[in-house]
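Handing you a structure now.
Just one protein chain is left out here, and the rest sit where they should.
Here is chain A:
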Amino acid sequence: MLALWTWIVQALFIFLIVDSVGGGLLKPCGHIVPESPVVAPNTTFTAICVLDEECLSEHHLNANQILWKIKDTYVPKEQYTILNKTAASVTLEDVSSLGSPLTCNILLYGQLEQNIYGIQIRVGWAPEKPKNLSCIVNGQSNMKCQWDPGKETHLDTTYVLKSEWPTRQLTDCIPPPNVNNSCTVDMVVVYVNMDVWVVATNVLGNVSSDRINFDPIDIVQLLPPYNVTVSSSKAISSILKVSWTNPVDKPFEGLKYNIRYRTKDASDWTLIPPEDTASTRDSFTVQYLKPFTEYVFSIRCMNREGRGFWSNWSAESSGVTYEAKPSNAPSFWYSIDPSQGHGYRLLHLKWKTLPRSEANGRILHYEVILRGGKTSNFSKSINDTKLILNITNDPYVVSLKAHNIVGSSDPSTLTIPGRDFKAAHPITNLKAFPKDNELWVQWTPPNEPVNKYILEWCVFSDNLPCTPDWQQEGSATKLTYLRGNLMESKCYLITVIPVYDDGPGSPRSVKAYLKQAPPSRGPFVRTKKVGKNEAVLVWEHLPVDDQNGFIRNYTIFYRTSSGNETAVHVNSSHTEYTLSPLTSDTLYMVRMAAYTDEGGKDGPEFTFTTPKFAQGEIEAIVVPVCLAFLLTTLLGVLLCFNKLDLIKKHIWPNVPDPSKSHIAQWSPHTPTRHNLHPKDQMYPEGNFTDTDVSVVEIEANEKKPLPEDLKSLDLFKKEKITTEGHSSGIGGSSCMSSSRPSISSNDESESGQNTSSTVQYSTVVHSGYRHQLPSVQVFSRSESTQPLLDSEERPEDLQIVENGGSGDGASPRQQYFKQNCNQDEISPDLSHFERSKQVSSANEEDFVRLKQQQMSDQRSQSSGSGPMKDFEDVSAADNFGSSTEGQIQRFETIGLEAATEEGMPKSYLPQTVRQGGYVPQ
């Protein structure tokens, strides 16, 4: 048992010991053939485990006890082959996928597994045929060959570059370690053809590339020329001399070159024509270069005969051409500040520094020469690019030269016209437009020859002053772009001024944008007037700084709080727009967007409400209604006034007052009157006349001095007698009588009388004192139904004739009569008086009788009532002619006659002066 254990331990260590010590101490119990196999993928591999005879006999082992394992995995027994008692083989299909190690094990005593031997299987590929073999000779003897080794073999593979001459084999070139695709041969001989190929070798085989045959001279690539230097010439500013050193290590003498150059800032090279550099040399002079410009040079070379390859370009070397005098005059312009008084003005001269290409050197100073005015020649040397001079109003000529170390430029001359110069001849068709991120200006030149054009431009802004930048263009220019740092979305005001021999022409301006943008803000829209169905919107143009472009149009968006939005496009020139139709009494929200070419921007929203009624609509309703009402009222009132009598009569029927009846007063015998006028009854019939007369006297005294009255009465009486005028010697006349004709009296009196006047009038005529008394022509219509006296009938006719002859109607006479009654008889009217005299003269007795009646009237009246009232009363009494009063009147007349004989003159006076009263009939 101990022995067995020892064996096991021994067996366990077999492999390790053999492996590490090399089998010096202990002998393994078997081994695997092949010992260290290298297997290509996808190939079948067979290994044989051969057991040691001694072990077999010692441990009673047999080959059929062998177990194969790869790592820890058993190989299926189907792959085993028992060759004989001591050897068994295993066949593996694809070792690359199985791995290592492969071990040969044996099963001791049917259960104990014992490792006998193990091998490592290496998997790799045979080398591929190297491809694309190419060689190049650097310099004189070094030849570097390269090839493509192909797929990785995963095995140690050696590559050898082999070469041979036709007569002999040359030394192999072995690449340095870890290099499998190139090798450098250091002793190559040109002009001898050689074969070159590559042989790749590893344990799985070797392979040779295709052979290439060449003369190394045909694959030479020299090192580039070196020590390249560039030198300039003071005498000629347009040349540079390039010098270099040719490569030494070369298998031939003849070289040709490529020389290229560029300005320092440029990126494109210019190649000197190769035919100029086709021979071996070490310097070359390049001509036609710009003065004062830095040029960079680079050279390469190759075999003059064209065999081989161009070398790499040499390191760059640069040089600067010498200065030349400025090739152009500077851009030159001026501005005038006329604010200087006393015949002086400030001349601001300004000019541009010459670009480097035109300056041809460093500009040392500028020379300004001023001619004209009082100072015949003024010259100044200045370093700055502006100069301010105080000049008179005379015309001047200014010239400017730029100086560098070599010389001066041609003069740039400007004519400064006199103060009273009028610019003319402007350019036409000025346009400005952006293109390729530049702002281009185009114009049509004037007909007159132009020396040059000046373009001025500035940012057109409300906030910033216009600080113009400028540039000068030649006389042939019609299209140019602004050379300056222009900003986007800024309005530029571009002015083009043609410059003539005698001074600048009229400027022309145009506005333009380098790139437009939507406006910064939208316009503030508001309502100017809101109507029922329309609203007048107003807005102001956006300020230039907010426009960011040309405002092409406006769009007005308006909507009700619930409705859809409506957009209206408005021309950009407008600042007012009438929205219609709108719904009345509705809230509208309106906003406005301004659009440039690049887009638009909305302004703030404005809200307004349309009214329910249009302006003036209420007024249109109310005013006519009021007017109509007023008119109706007025008409009503007028009608009322017009028909006052009717109304009055209708409402208050005219009830005669019996108490005022004269008849009643006069005829106390009439028992009917007593009832109506109880007052009258107080008067006894017998003293009625006396009382009456006395009353008249008192009243007459009040009005007029009695003596005069008496005299006049006398006179009047005499005149009446003498003239025998046709007085209307009616028994009663009334001063105030209604125009209503008394038809009854007409019927009663004479029906054969004139029909035109059915009214019987009596004229009361009296003369004033010594003809100074106003003629009082009193016509009183007799309302008495009492038949007129015989003597009174004729004057009646006369009066009618008179009325017709005078041409006056009856009513004016009545009116006059009224007037006379109403007024004092102050204004004399002789004509009337005379007429009345004529009328009344014939009826003196009638007249006297009338007076008596009047006096009786006065007596019957109260003291307050005037004589006219008495007349009225009389007439009123007359008017009762148709009734029974006619008899009363007759009685009255009789009574009067009696009274007249006694005191008629007395009773007459008061009648003339008394104010008329009105007695309602």
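Following the convention adopted for this analysis, contacts are C-beta pairs under 8 Å (C-beta built on N, C-alpha and C of every residue); 3 or more make two chains touch, one makes a residue touch a chain; residues count from 1.
Everything below uses one rule, namely that contacts and distances are computed from a predicted model.
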Which protein name, taken from UniProt, belongs to the chain you can't see among "ATPase V0 complex subunit d protein", "Cardiotrophin-like cytokine factor 1", "ATP synthase subunit d, mitochondrial" or "Tubulin epsilon chain"?
"Cardiotrophin-like cytokine factor 1"
With the full complex in mind, choose from A:78, A:253 or A:384 the residue touching the hidden chain.
A:253
Contact residue for the chain not shown (choose from A:74, A:109 or A:191):
A:191
Kindly state which of the options A:62, A:100 or A:140 is in contact with the chain not pictured.
A:140
For chain A, the residues touching the chain missing from this view
140-141, 165-168, 187, 189-193, 215, 217, 251-253
